[in-house]
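Structure provided below as structure tokens; questions to follow.
The complex appears here minus one protein chain, its other protein chains still in place.
What follows is chain A.
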């Protein structure tokens, strides 16, 4: 009996040793595998376990493989949102040495929340949080550039990104750097004097209209743009009349990059920053309005004969707001307070026909009149502070649409004025407060369709003269006729000579 037990024990032990033998291929042994499988069944108690036991066995084997952590780990990517949030965080920081007293004084910024509220009533706006961010960015601009006065001009949408534009006043004594002018390469002189000289071009480019001085006319304010509130502000260059004239003839979207070249016909002198500035100047001149009486004309300088348009205005301290219904119904209760840009591209007209350096005495004038029979007429635009009722219609649409912001609570409503010529430009007025804003693509209403400028006719380059005019070659008959005529002439001459000789001979 004992030997049977011991034999059974021995065979059990040897079988167990066999179970514990690790496989040559996978280094697993059946004993551990069976243990693991039964433990899994104990833990999970799956239904119909005998049917799924093979799958469980495979799962246990799979779970034995340890995952090795690869040495490559994923770098946490910073998304665009996170980057921007970091930059916008600086908007919310207060400078450490801001005194309480300073804050109570007048700030160059208007009341931010109030503006946002009125704009929302008018139906124009960027959304509450975005407006708040924009105004904080404006505050940052004012602090960094120490501006006297600053306001939000608006937003210009672009295809890749948009611009937020702020308008500020020039500080005294600020000069602009003149961009270095590229000199045109002079035509290389002809080397050989033996060959005919090339005809010289008689083309003279039109004289360039000079830019207006900083602080006057179209350059009255300086503009800063930024892409998103929190990103640094970039100052836009001042605008030149050539740019305004070109901007009037082209129709292009903005891309959102300031250094993008503007490819158009007629070619635009400058890149997107200049184009943006030109459009801003045109929009300001066309659509910045205020209730009548808010501004009054500045001090008149000079005599009555002085025909230069007045360009200064100041806030009227006695202004009392006009009632909202009046403002919404009649256009004459609004006036433009930005100078109109003339055809020339400036606000004040410049006579280009006057040659510089001439004495303006009577002789000079008489000479001038002889040389230039058609003196250009001075261009005159509507004077400052003209009411909107005098604005011209374009393409059959009235230039402005006015409405009241709410009909249900009309006592507290706001009068809203929308421009039809520059879609996106909006003005509101409520009592003594008013504001203008532009949110749009930066394009004027073009009516039925835009047709680009036709290129000019090709110019006559060569002055016509006998050397280069073609003459017909004589035909055969004509040559023969000429030949016969010459021969006759010769024969006649010889006869005369002969007769002369004969006569001489006779005399002898």
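Definition applied: a residue touches a chain if its C-beta (ideal position, glycine included) is under 8 Å from a C-beta of that chain, and two chains touch if they have at least 3 such contacts; residues count from 1.
The criterion applied here is as follows: contacts and distances are computed from a predicted model.
S.K.: The complex lacks one chain in this depiction; which UniProt name from "Ubiquitin-related modifier 1", "Large ribosomal subunit protein uL15/eL18 domain-containing protein", "Radial spoke head protein 9 homolog" or "Centromere protein L" does that chain carry?
M.R.: "Radial spoke head protein 9 homolog"
S.K.: Pick out which of A:57, A:88 or A:216 touches the chain that's been left out of the picture.
M.R.: Counting the whole complex, the residue in contact with the absent chain is A:88.
S.K.: Could you tell which one of A:36, A:125 or A:270 touches the chain left off the display?
M.R.: With A:36, A:125 or A:270 as choices, the missing chain is touched by A:125.
S.K.: One chain isn't shown here. Among A:296, A:332, A:397 or A:499, which residue touches it?
M.R.: A:397
S.K.: List the chain A residues touching the unshown chain?
M.R.: 79-81, 83-85, 88, 120-130, 133, 155, 157-162, 228, 251-253, 395-398, 401, 403, 405-409, 418, 420, 423-424, 439-441, 443, 446-450, 452
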